[in-house]
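With one protein chain held back, the other chains of the complex are shown just where they sit.
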Amino acid sequence: MDFTLSPKQIAWRDRVRAFMQDHVYRAENAYHTHARQEGAARWQIPPVIEELKARAYQEGLWNLFLPPSEHDTEDFRGAGLSNFEYALCAEEMGRVSFASEAFNCSAPDTGNMEVLHRYGTPEQKARWLRPLMDGAIRSTFLMTEPDVASSDATNIQTSIRREGDEYVINGRKWWSSGIGDPRCALAIVMGKTDPEAERHRQQSQVLVPLDTPGVEIVRMLPVLGFDGAPHGHGEVVLRNVRVPVDNMILGEGRGFEIAQGRLGPGRIHHCMRAIGAAERAIDKMSERLQARIAFGKRLSDQSIWEQRLGEARLDIEMTRLLCLKAADMMDRTDNKAARMEIAMIKVAAPRTALRVVDHAIQAHGAAGLSDDFGLAEVYAGMRALRIADGPDEVHLRSIARMELSRAEARLADWRRTGSGSL
Amino acid sequence: MDFTLSPKQIAWRDRVRAFMQDHVYRAENAYHTHARQEGAARWQIPPVIEELKARAYQEGLWNLFLPPSEHDTEDFRGAGLSNFEYALCAEEMGRVSFASEAFNCSAPDTGNMEVLHRYGTPEQKARWLRPLMDGAIRSTFLMTEPDVASSDATNIQTSIRREGDEYVINGRKWWSSGIGDPRCALAIVMGKTDPEAERHRQQSQVLVPLDTPGVEIVRMLPVLGFDGAPHGHGEVVLRNVRVPVDNMILGEGRGFEIAQGRLGPGRIHHCMRAIGAAERAIDKMSERLQARIAFGKRLSDQSIWEQRLGEARLDIEMTRLLCLKAADMMDRTDNKAARMEIAMIKVAAPRTALRVVDHAIQAHGAAGLSDDFGLAEVYAGMRALRIADGPDEVHLRSIARMELSRAEARLADWRRTGSGSL
Amino acid sequence: MDFTLSPKQIAWRDRVRAFMQDHVYRAENAYHTHARQEGAARWQIPPVIEELKARAYQEGLWNLFLPPSEHDTEDFRGAGLSNFEYALCAEEMGRVSFASEAFNCSAPDTGNMEVLHRYGTPEQKARWLRPLMDGAIRSTFLMTEPDVASSDATNIQTSIRREGDEYVINGRKWWSSGIGDPRCALAIVMGKTDPEAERHRQQSQVLVPLDTPGVEIVRMLPVLGFDGAPHGHGEVVLRNVRVPVDNMILGEGRGFEIAQGRLGPGRIHHCMRAIGAAERAIDKMSERLQARIAFGKRLSDQSIWEQRLGEARLDIEMTRLLCLKAADMMDRTDNKAARMEIAMIKVAAPRTALRVVDHAIQAHGAAGLSDDFGLAEVYAGMRALRIADGPDEVHLRSIARMELSRAEARLADWRRTGSGSL
Partner (left out) sequence: MDFTLSPKQIAWRDRVRAFMQDHVYRAENAYHTHARQEGAARWQIPPVIEELKARAYQEGLWNLFLPPSEHDTEDFRGAGLSNFEYALCAEEMGRVSFASEAFNCSAPDTGNMEVLHRYGTPEQKARWLRPLMDGAIRSTFLMTEPDVASSDATNIQTSIRREGDEYVINGRKWWSSGIGDPRCALAIVMGKTDPEAERHRQQSQVLVPLDTPGVEIVRMLPVLGFDGAPHGHGEVVLRNVRVPVDNMILGEGRGFEIAQGRLGPGRIHHCMRAIGAAERAIDKMSERLQARIAFGKRLSDQSIWEQRLGEARLDIEMTRLLCLKAADMMDRTDNKAARMEIAMIKVAAPRTALRVVDHAIQAHGAAGLSDDFGLAEVYAGMRALRIADGPDEVHLRSIARMELSRAEARLADWRRTGSGSL
């Protein structure tokens, strides 16, 4: 084991860090000024985003999220970073809410690109993966439904029925992230092609251009009061939406399998960024504590704040180590071998970020509640993660079941050999 | 001591409860539909509010917040409830965010009415207290400033300078609650009349009609993403605002004294309502847990949720008892005698509500984050209380200092008599 | 509702408080010096205990725990205090670990006396209740067994078999408190008289003089390192222990019913004393914080300690109110009506005491860990309560089930009437 970063690891992190320093932090004012507009204007993309993208593309800081794999081809490959290397970069991006998009590394496009990269036909890749990897369009993923517990993908009810050369899709989806983005051109829709099939073979995933007739965004959903413009989370009704059969991904009945790969153990990008968000918050907190005078002395000289600051640093450090370990295991083995670490970091990362941000808000007083310091929106985003990335309770249960299996194995071993710590 | 409610206590609570049952809950849909509109429309008052007010006025459920006092006159008196009786009613009101207004019991008008009731001249009462008590206008309180730690009222910088028969006011205020309300007609402004005076005699409070030239609402401030329409919290610039000298309350240099009475120990209305908000959240949580199936059984049959529900009930019950005790002490002695209880409940009430609401959100999954169940906005409101009603840290410090004084007294006693537990 | 104490309530509390001040605190040194001896000596009763008892008896501060009831007779009655009045007194007693015995109010005798008072025959009362109420002997309760989950009384396995005019008892018990006391003369034993009977009619309770052949104390059990001398908790084997059939309490098959009355909702004496223990700890903590200098200033001037002290006071105050409410409900209705409050205080009281004592330990540094300040032993006792008085988890579950029943009732009502907050 070795806790020092290699030159390559440092190099990637520092390139992203420098880009953040030189370009992204400077763009925060423009972005937030745009976002504070009234009405429809705020659902347009602020020009600064496309400027940042152009610059990052030019510097080769692009599609960093896609690790080298057997699916790589001449035309379709990421920047060549391992999960670990990406974790370092993603933490930097996580310091600013909109930064990951500058590097073409933002959800849910990343997941959609991975699906297309892995399972797409050459035609599907040409039509959709190309513009996604080029940052020319954006996309959404229509999975969660209001009426069923979506933590279990087998519950999904939307119907995908074949009629001749087309699929006809009917259903209601919500929390479809990114669908408010004017550049959003594609949805991957999960639904049932065969309700009679074996439970894990009923679902399929199909590509639906957003301009297909019958796709209606009913409303945009707020998260603790934040609508997330200009991307947002939509509630979407699909009424007799028709797409050619060629839009099926991987084949009928493979939807659950694809979802597992996507939503299952492998996805810790949110966690990586949560650590960056916590780092930014601890920075702001420290600066505020140094600057603010109350009852005749700096907040930073009051021991209650020293304790909270110390706790925050401790929490972040431990969480980062766990995140990096999970990424490293994914690189060295696979998502399945890393499933305990993945479950753990999905609990730890948002929790740590929430705790740190909450203290940072308190340190800022009323100003922390408004959007002047950007803390409130981060709080909302992190609170959402505790549900969106799988509820804490489900992850903790998975960890416990693995732990209990080990106990059983230990017990069996002890019965067999009579030795050990039992 | 006696933990049973008297017939009078029950009667008032039940009248309010019945009003809530019969009228307010039914109005929630209309209110929220109004609030979800786009743009300027949501800053209008939804008609249902005035309907509720008319009905409550008619039923004598009006101005419940103002306890009988020596300042009562034929024309200006509240409904005659003690703080304790009001606490029971306010808890009921707290179950719905807009309910207190129906009973003409909402902040910051309540505090402003108390100030006018206690310190206003007959002319001031006739002009401002009358319409406020009639629910004809609303008001705001301009105290907090962006540039100073406002937890210490002596810090306030706004200048109130006398010129002839007028005061000229200059300064910047924020978190001026209710100022977005189209019916808001009056501001009580705190500022310095004499920067050279003794520290607690520098401040004054003066009545400023909102339509006075020079009063400009710069922007409305969100709380965790919620703008609180149609009332809201404003940032306000005062530029050479001129009012007649008769608008001074109580006299120059009395501002700190008035503020102490207002913001000091006496104000626990928010706490009373916070308990109602927590009760509503535990109700929603219970109902959701009974209704939702995950992994083959109801959430309510999973012991983790039993534990959380049990904890929530325990927290609420203890918090309510403390709140009622504080109110009872205010009735029997005065705010000063109750200052430890007041400090304690200001910490306990928002904390309990936050914990319960947060669990309720988690029980609702993604739906808990949106405004579909109303939980997210309550969370934001309660989080704000931890700062707006005085930061937790300040209240806990006050409690500790009182506790330490007792320790000193005990020690002195022990030294003198040699007996006791030391 | 009324949070002021009546003259009678104050009078009883103050009599106990004065006795504590004048006699008990002064006895602490002698008691602890005795307890710190090596070997068998510490299992003798320190003379100071009998002196305190004689004095309290003389002052009429005796058997305070037994509330007036229909079972009272000329010869057998307590001091006449309600549960509420006793709660105030018991809190005072709880400040010193051995104080309750001075007032003949210590467990498990109190529970045993209640059982005999309520269910004993005149002969049983004459032989056992008399000396117990006189403080002449002590007693134990043999219920918990090492091999079964004892939180469910129906699990008890000890056999009580009738042979002619005798019962023959066989079984293994543990956590039999007070059995190490040299004055302990009586055990009430719970066991099965009829394994074939309906589940709640299998158990019986029978009186067993401790000197009956076949009663063997196998070992004394420590609680976090404290053996609780001179009372202690024993593991006891019963081998063909024979007692006359007249020793049966209430009748065969009534054991579960008696246990419910005893261990069920009614017993909150431990909670009352836990609050006193927490009060004593906060006193010690305050005094230490005032006295101790670190890094150039008093601990009490460091804001982290102000926060902890403030939190401690808040916790204690809320817990006391809940405890008093539970006692008041038991007085006004019955244990069943108060079962939610009883479950809640059983969770809250040890938790609060543990939190306060743990902070008090930390404030004392290494000295807090030893027995020099008496904090460590209190910590151990409070930690034990979280299990001994029923595990937290069981109480929280009970609370949740009641809460969920209310939700169901609310839902049914709403379905019927269409009104309400649902």
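Letters A, B and C name the chains as they come in the text, with residue numbers starting at 1 for each one.
Basically, a residue touches a chain if its C-beta (ideal position, glycine included) is under 8 Å from a C-beta of that chain, and two chains touch if they have at least 3 such contacts.
Computed from a prediction, not measured in an experiment: that's the story for all the values here.
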Full-complex contact with the absent chain, from C:A11, C:L224 or C:V245: C:L224
Contact residue for the chain not shown (choose from C:A185, C:I217 or C:I387): C:I387
Hidden-chain contact residue, picked from the options A:I282, A:A353 or A:A376: A:I282
Hidden partner interface residues of subunit B, rising order: 302-307
Residue numbers in subunit A that touch the chain omitted from display: 1-6, 9, 20-22, 25-26, 84, 95-96, 280, 282-283, 286-287, 289-290, 300, 303, 305-307, 309-311, 313-314, 317-319, 321-322, 324-325, 328-329, 332, 340-341, 343-344, 347-348, 393, 395-401, 403-404, 406-408, 410-411, 419-422
Residue ranges of subunit C at the interface with the undisplayed chain: 38-39, 144, 146, 149-152, 174-175, 221-226, 292-295, 304, 361-362, 365-371, 376-377, 379-380, 383-384, 386-388, 391-393
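One rule holds in what follows: only the chains that are shown with their structure count from here on.
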Mutual neighbours - chains that touch subunit A and subunit B alike: C
Most distant chain from subunit C by Cα centroid: A
Chains linked by the largest number of contacting C-beta pairs: B-C
Interchain centroid distance [CA atoms averaged], subunit A/subunit C, Å: 52
Residue list for subunit B, restricted to those that touch at least two other chains: 393
